[in-house]
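My questions will all concern the structure given below.
Note that one protein chain is taken out, while the other chains of the complex remain in position.
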Amino acid sequence: MNIFSPEAMIQLSLALPALAILLVLLTGRFPNVREACTLVVATILFLINCDLASYVFAGERPSWNLGQMMMPGFDIAFTVEPLGMLFALVASGLWVLTTVYAIGYMRGHHEKNQTRFFACFAAAIFAAMAAAFSANLFTLFVMYEVMTISTYPLVTHHGDEKAKRGGRVYLGILLSTSVAFFMFAIAWTWKISATLTFRQGGILSEAFSNGEVSELQLAILLGLFAFGIGKAALMPFHRWLPAAMVAPTPVSALLHAVAVVKVGVFSLLKVAIYIFGLDLINDTGAGEWLCYVAAATILLASLVAMTKDNLKARLAYSTISQLAYITLGAAIATPESALGGGMHIAMHAVGKITLFFCAGAIYVGAHKTDISQMKGLGRAMPFTFAAFLIAAISIIGLPPGGGSWSKWLLALGAAETGQTFLIATLMISSLLNIAYLIPIPIRAFMVPDGEEPQSFNEGPKMCVVPLCITAVGSVALFFYANSIYDCLLPIVQ
Amino acid sequence: MIEFLQYHLPVLLIVIPMIAAPLAVLIGNRRVVQLLSLAVCWTTFGLALWMVAIVNSSGPVSYELGGWAPPYGIEYRVDQLNSFIIMFVSGLGAIVLTYSPHSLNAEIPQSQHYLFYPMYLLCMTGLMGICVTGDLFNVFVFLEISSLSTYALISLGKTRRAPLAAFQYLIMGTIGATFLLIGIGLLYQLTGTLNMADIALQLENQRQINDGQWTGSRTLLVAFAFLTVGLCIKMAVFPLHTWLPNSYAYAPSVVTAFVAATATKVSVYAFIRVVFGIFTPRFAFELLPLDTALWSFSLIGIFMASIAAIFQQDVKRRLAYSSIAQVGYMLLGISMANIDGLSAGIVHMFNHALIKGGLFMVVGCFVLRLGSVHLDDWKGAGRTMPWTSLAWVLGGLGLIGVPVTCGFISKWLLLTAALDNDLYPVAILMLISSLLAVIYVWQVVEVLYFAQPSEKAKKATEAPLLMLVTTYVVVGANIVFGVWTTYSAGLAAKAAKALLEGGSL
Partner (left out) sequence: MTLDEVFGLYNYWVVICLMMTGFYIVIARKNMIKTVIGLNIFQTSVVLLYITMGKVTGGTAPIIPPEIAAAQNDHHGHVDEHVQHIEQTTEQLQHAHEAVSETVHEVASETAGHGAELSAELIYSNPLPSVLMLTAIVVGIATTALALALIVRIGEDYGTVEEDEIQSINRQERRNKRAS
């Protein structure tokens, strides 16, 4: 249905979440109306994005320029390209499911301040949409920061001492990195190349061939971006992720799958592909040291994950590890690795959100947070743990999980560089993934020692249905991986 | 009628508040005086807007006081820079006065109100006068008018520390103004004129400032030194800032809101006029190391003040130290002497006026309901005073400089200006210092929302509607001008261009 022009669809994609904020605030006193507003808006948003995707994946690049109304000399502009479109699709689609899940969770848990919760959710999605469609680094930075601020009330939702401390780490790390490194990197990029617009092949290559920047400076610049984009959770600026676990689980699902972390790695990929250009990174070796850091993050995070008994903490470190895969893809900077990284955005999103949905369902249904308490719980919650198992397979990278394709591409990219330690890292981390993910559902389906098998007692329906859908989704993506690959291919040409 | 008004517009900006002040004293009736003052302030703001429109459409306006032609007569000259400043000074004056009634009732005895308003109007007159005049001695006169009324206003605070703070400010401020006077005198000796444009011309003709070599007299250097140091005292530049924390902390909330938003900015404007209009950037920045001096003192001031702010239990003192830091940012922009830096400095004057004005208005709301400025008493007030607390968050985000607020505009412009000049260390230090703002703003946010309510917070109700609405107008302007900057950064850029190309004077 083509009632909207592509440009209008971009405008709608931004206006709809903003409208949702308003509607939620206005209908705060009527919870059902309020929730319905979010759901309707989210569904429309997803449909609009699907329509927009049909244009973008056919080769068009719709755009919308707001001009220099915010800052003289810098445009607020939006242009849709395949990577951003994929991110937007993932974000808007999962928003619908997360809202359903959140309704079940927040009501099942009798949480307070739900209006504020849903309003901030919509604000975060707005920022995600705007970031996905940004045409230049300035717009991206603005939306990146808006997301940090809009997710703070979500992270500190409970308002107690723990939430305060978690929020402090969250805000502290994200703001420090973005102001001290990211902002500086953007301004430096502007100084070098007099533009901030994302361009096929990057914008720094001319300056480099003119000798205005040296290889060392490019490496430093890439580092400033990599560490400055704190949402990509590269070590040592990763602590905000586990700290944000104090939030209610729908927020963790949002943070770890839909909005925050994906904005991080998405931004990093865009910088690598459209600011530096894959060729430039390869020619100058600017990404070499980043490969090491990313590999270290992958391994260390997996190792730490194995030591965590709290399920959400374990999943948090797993996320850090998985994000580093995408960073590695950007650092290796071959077409396969970049495509693998891009695909992993979708695969990991769907897989990880399932895992978090399960964690939340377990908490609401059985009031358990630690893995050691979950032995035998699978009898009571078969759907939940089955979904957990399926999603875990995707995260680990085994067929028929969608994650296997993205990891395969990343491995191909790593093989191309000839650096054996990278391939080794990928293999070892897959093993570690198995070690810290698989025991959970396996133990759950075992009979607890000396106790009676528990009776069927799943979490709220509105929690369980979404997680089943996303679990199925992570398998479905396995079969659609080829189309995703084809859609993403233009970004590396 | 319109022509009459338009012709006399520059002087009307001053005459209207100035005449209203003694009128208010004579009238004596609290209510009538309040209405009169409100009418006067809003009229002045309207005239200021008109002035901005005229200047932007047809160029700088020159007005001869009493019909005497410059350089013998006093000339009022309004160009893009001062029309911009007049606009936001009068605007903030009007809105803070609108906001004031409840706060005044609580902090100043009602029998004294009819004296408060004339002082406020005189302060306004002084500030407007500094901005509008093109005569250097006139600047001194209006500076003293605004300063004296400020001292009187500050001394109206409730505690006995208020007159003490006012006295300390008086001593330092008078020394500063006297330094200014000495500088003016020496310049007069050299050039024989007091008109700023004419002084610049005379200095040029005397070949004091020219071509790479310094051929001028030592008197000029001394004059420059006295002028800049005198103005630095009024701007509260480190290390001449010691009067500010006490003055802001112990004055009545309304006074702090008005003074914090306007007084230092007008002094920065005077500084810009003196350095760029009279002494020319080439003299100040190339022959003399003013740029190095400025950015080093600014940076030290920024860091020292931000760190001091983190440890203050009194929220008004916290914001006062923050103001010292923010003036540092303005001067940092000015020290770069390129279009970006200068417009960053100028737009930050506007943005900071909005941010600090808004934040002090929020503090006034809290003081009214909680009866205290100590963080301990503010604990948990986020629950009983949600709108006021939200206003603090929004204003605080502006102070930190998060995108979508006006604080970000200044910060970004400063950053790009610094990198343009290859001042990498300055850029990095500036960014790091803005992180300190996160700490001192967020400490208050945490106290408001995460702590158990204190006794006072439990009993508090939301601030009165008038105060809330006016506070949100200012805080909202924060956000509006963070997204739509045609009339803030756009105007500032035009003003900077005019200054650097010597077009205005």
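A and B are the chain letters, set down in written order, and residue numbers restart from 1 in every chain.
The definition used in the following text is that contacts are C-beta pairs under 8 Å (C-beta built on N, C-alpha and C of every residue); 3 or more make two chains touch, one makes a residue touch a chain.
These figures come from a predicted structure and were not determined experimentally.
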Which of the chains on display does the removed chain touch in the whole complex? B
Chain not shown: contacting residue from B:F167, B:F303, B:W387 or B:W484: B:F167
Chain B positions in touch with the non-displayed chain are 72, 137, 140-141, 144, 148, 151-152, 155, 160-161, 163-164, 166-167, 170-171, 174-175, 177-178, 181-182, 185, 188-193, 217, 219
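Keep this in mind: only the chains that are shown with their structure count from here on.
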Taking the mean of the CA coordinates per chain, how far is chain A from chain B in Å? 44
For a test of understanding, state which residues of chain A touch chain B in their complex under the given definition. 69-74, 141-142, 145-146, 149, 156, 159-161, 163-164, 168, 171-172, 175-176, 179-180, 183-184, 187-188, 190-191
Okay, in this complex, where on chain B does chain A touch? 343, 397, 400-404, 408-409, 412-413, 415-416, 419-420, 427-428, 431-432, 434-435, 438, 442, 446, 449-450, 482-486, 489-490, 493
